[in-house]
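Take a look at the structure below.
The other protein chains are all here in position, but one chain of the complex has been omitted.
Up next, chain A:
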C-alpha cells in the first residue's frame, strides 16, 4: 500500500528536519523577528518598560546628521572596496593562472588575509600606517613625498580603511575567480585563436569575461555584502573618528545599541541594513542572473 507508507515517510522526514528547524527558529528567525519588533519601540537596555512609537526611530534616522554621515561613509567604502577588490582579484587570478609554477603558493599568500583574524591584523595595520613610526610613512619620507596621517585625518581615514578592506577581500575574490577560470573549457581558447583572436585581450573579451559571468556576479554580490558589513577595522582602529569621518552603518548600530544602550534605535538601523542586503540579493537572483547564464 502506497499512501500509508508515504504518510509514514512524511512524518519521519518531518521528525528528522525537526532539530535543524528548531535551531533555525530559535537562533535566526525569532531574533530577527524580535529585532524587527524592537525597531518600532523606544526600548533602552535596563529600562523598566518600553513604548510603541511606530516609525519614530526611522523618522529620527532621517533627521539624524550622524546617521546620514554613516550611510554616506558606508556607501563610499563599498564603492571603493567592491570594484577594486573585484578587478584586483580578477587580475591576480589571471596572472596566477597564467603562470607555469607557484599557483598553490600565490593562492596561499593572497588568501592569508581572508583566514586571518581581522581585529589582530588591524593592529598590524595600525603600526604600518602610524604617522611617525610606521613603515609606510618611513618609505614615503625616504622618497621625499608627503606623509599623511593615514588613520587620524578625516581626509584619508576612509581611504586607508578601504585599502585595508581591499587587502582583506582581494584574495577571497581571487580564489573565486580562479575556480571560475578552471571551469572554462580549454577548447574555447583554441577555437578563439583559430577564429582570429590574436591578442590576449581579444581572447579575454571573447571567452574569459563572458564565461566568468556567473562567477563575477557571485563575487560582486559577496563583495558588496562583505564590504557593507565593515566593522572590525573601524572598531579597532578609528572608533568612527576622527569627527565621524569613518563612522559606518554597523558601527553606528553598535554604538547606539551597546554604548548608548538604545536598543530600539539600534534595531531600526539593523532593519535598514537587512533591507539593503536583501535588496542586493534580490538584484542578483532576479535581475542579473538572467544575463549571465547562457543555456
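Here, a residue touches a chain if its C-beta (ideal position, glycine included) is under 8 Å from a C-beta of that chain, and two chains touch if they have at least 3 such contacts; residues count from 1.
One rule holds for everything that comes next: contacts and distances are computed from a predicted model.
For the chain that is left out, the UniProt protein name among "Carbohydrate ABC transporter ATP-binding protein, CUT1 family", "NADH-quinone oxidoreductase subunit NuoF", "Ligase-associated DNA damage response exonuclease" or "Carbon-monoxide dehydrogenase medium subunit" is "Carbohydrate ABC transporter ATP-binding protein, CUT1 family".
For the chain left out of this panel, the touching residue among A:36, A:53, A:188 or A:288 is A:188. Here one chain is not drawn; of A:75, A:128, A:163 or A:197, the residue touching it is A:197. Checked against the hidden chain, the listed residues A:39, A:164 or A:211 yield one contact partner: A:211. Mapped onto chain A, contacts with the missing chain fall at residues 185, 187-188, 190-198, 201-202, 205-207, 210-211, 213, 294-295.
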